[in-house]
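Partial view: only certain chains, each at its native spot in the assembly.
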Amino acid sequence: MRKNGFYLALAASFVLAGIAHYTHFGDIAEFAISCVAILFVAGFLGRATESVAHYAGQRMGGFLNATFGNAAELIIAIFLVKEGLYDMVKASLTGAIIGNLLLVLGLSILLGGLKFKEQRYNIQVAGHNATLMLMAVIGLFVPAVFVGVENFSVEKDTLLSLTVAGILIIAYILWLVFSMITHKDTLADQELPPAVHEEEPVWSKRTSIIFLVLATVMVALVSEWLVGTLETFSLQFGLSELFLGAFVIAIVGNAAEHSAAVIMAMKNKIGAAVEIAIGSSLQIALFVAPVLIFVSALFGRTMDIVFTPIELTAIGVSVFIAKSISRDGSTNWYEGALLLMVYVILGFAFYLV
Amino acid sequence: MRKNGFYLALAASFVLAGIAHYTHFGDIAEFAISCVAILFVAGFLGRATESVAHYAGQRMGGFLNATFGNAAELIIAIFLVKEGLYDMVKASLTGAIIGNLLLVLGLSILLGGLKFKEQRYNIQVAGHNATLMLMAVIGLFVPAVFVGVENFSVEKDTLLSLTVAGILIIAYILWLVFSMITHKDTLADQELPPAVHEEEPVWSKRTSIIFLVLATVMVALVSEWLVGTLETFSLQFGLSELFLGAFVIAIVGNAAEHSAAVIMAMKNKIGAAVEIAIGSSLQIALFVAPVLIFVSALFGRTMDIVFTPIELTAIGVSVFIAKSISRDGSTNWYEGALLLMVYVILGFAFYLV
């Protein structure tokens, strides 16, 4: 019953968003309808990913969950890169990273913690996550300092950006090799795909794969419609591109992670919730962002990897508080509340810019 | 015998300081006498707090100890805010934070460590303290970056300062809820008020409360007299307001914490000493400083929460070294010596400014 309602709303909002876009309802109407539609297509993508994960095995499932969960961010960002809106790309990457580390993780820990006094997960995975978060911060921070302090030329800036991007991608691929091949068993317990054990899959293997492809295409389409409305929209509401990219787009684009992580936390699977939230932000910093650098190079003008000081501050602050809270392998409601409070501070500061 | 001497000195120095102030002995004489007097009234406040803690129970006692221990700082700062000396307020808050984290904690760990080879305390409390210290740094660091980098107008600065101050106060209140209500038993062993178990209280319940009120009033009065002499004094000795606020006032104002924490450490209760030192600096960053922002707004002109780069450096450095040393739940004399050496480096650097 509830499920049929979901698919009805999915179809209706998707079709309506398409009509709104192609018959030019006006930017605000298009924006609003697309925002609603993306919540449903992101949810659909999440379900399809989970179902495929059931058949493909737990480890590969975890990888697919992270990868398809970030599909919306990547696709939105490619459209922005194509239009040369580099500042908004970086703002939306920043927003996705801090949104996952503060909002998704914070909400999961808070709501899980209100139900369970203390939630525990594997401390070794927590340590690796912390080091990878630091690697991501270093990859973004070093180019910013060198380009800023030494006044690098555009050529040097491009060269350094491509090099750092390449190294971050290698670091991410080696991480997959490490966690899925050489040290597969050591980290095994923590990489369960969400909710696989308890629920029977709704779809067959074949249907799951078809739906996964379909959902990804739908996310791509709605994302494109959404991006088209952003500039006018930001003017109408007096919102800066920065705030729009870092908070509005990021919250919408992370809808899949939000729902999955919170559900896991409330089932007392805080390890899975931490994996989704931190794993997703790591994928954005170590894979999505560097890939976009290379994509922009293919489009003819290389986007550099230099984020603004306030973006770096937001990312650095989020990484340090998330590291401090996640590292001991134990969470409680207060730690979730702290993450959300840091998110509110950063959100308000970005809103004022 | 020793106790009677204390009360005699308390009464004498307090009366003399009052006479010096109202009959205008001259700033240097007034300053010197007030400094002596504040040591005694702070000690009196400490004893009264401990005695009340004995009757009110351990947890509430810990809270009272922290709160009344910071009464001097808050009262001094309110007088400074009233006079519009915002720079000195921030310097004295900085000094109180780093004084507790480096001088009070360092001296306790050093002296405790010279007596006992290794001193241990609860590692879970250490983890929460570390996260809260980071929260405090974030609360002070984010506004400084945004206001500085984005050249915020005074209106935006005020708005951001009030918002961050409000969130920090909420974080502090929720911490009290967490540590005293929802997770009271989990953290129970570490929140002993100092020395309650072994020593019989000197005063009755009624006397204790009266003395607590009396001591707070005395601290308020001496603090006011002291502040009145500062500007002339700093000119006379060629000390900058910054050094005066961050080191001279802070050391004087933390007298209560100093004596209590060192005594605890030398009784091998390093957990209590860590709680006093770190708990006090957390209260200043998460409660006293934000409250002063709102107090200044009531006085008509809002003090912003933007600290100077060197103040933020001092606070950040202190938090990171204190985190690194306290986090493993074990201390030794060398760690105390390191904290004191960082304090000397910062003190000398501030002196040169």
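Read from first to last, the chains carry the letters A and B; within each, the first residue is number 1.
Note that a contact is a pair of C-beta atoms (placed from the backbone, for glycine too) under 8 Å apart; a residue touches a chain by one contact, two chains touch by 3 or more.
Just so it is clear, the model here is predicted, and its values are computed rather than measured.
What's in place is 2 chains of the same protein, and the file's complete complex has 3 copies in all.
The rule is simple: only the chains that are shown with their structure count from here on.
Averaged Cα coordinates give chain A a centre that lies 41 Å from the centre of chain B. Touching chain B in their complex are the following residues of chain A: 117-118, 308-310, 313, 317, 320-321, 324-325, 328, 330, 332-335, 337-338, 341-342, 344-346, 348-349, 352-353.
Residue ranges of chain B in contact with chain A, taken from their complex: 124, 127, 130-131, 134-135, 138-139, 141-143, 145-146, 149-150, 152, 156, 159-160, 163-164, 167, 170-171, 174-175, 178, 182-183, 186.
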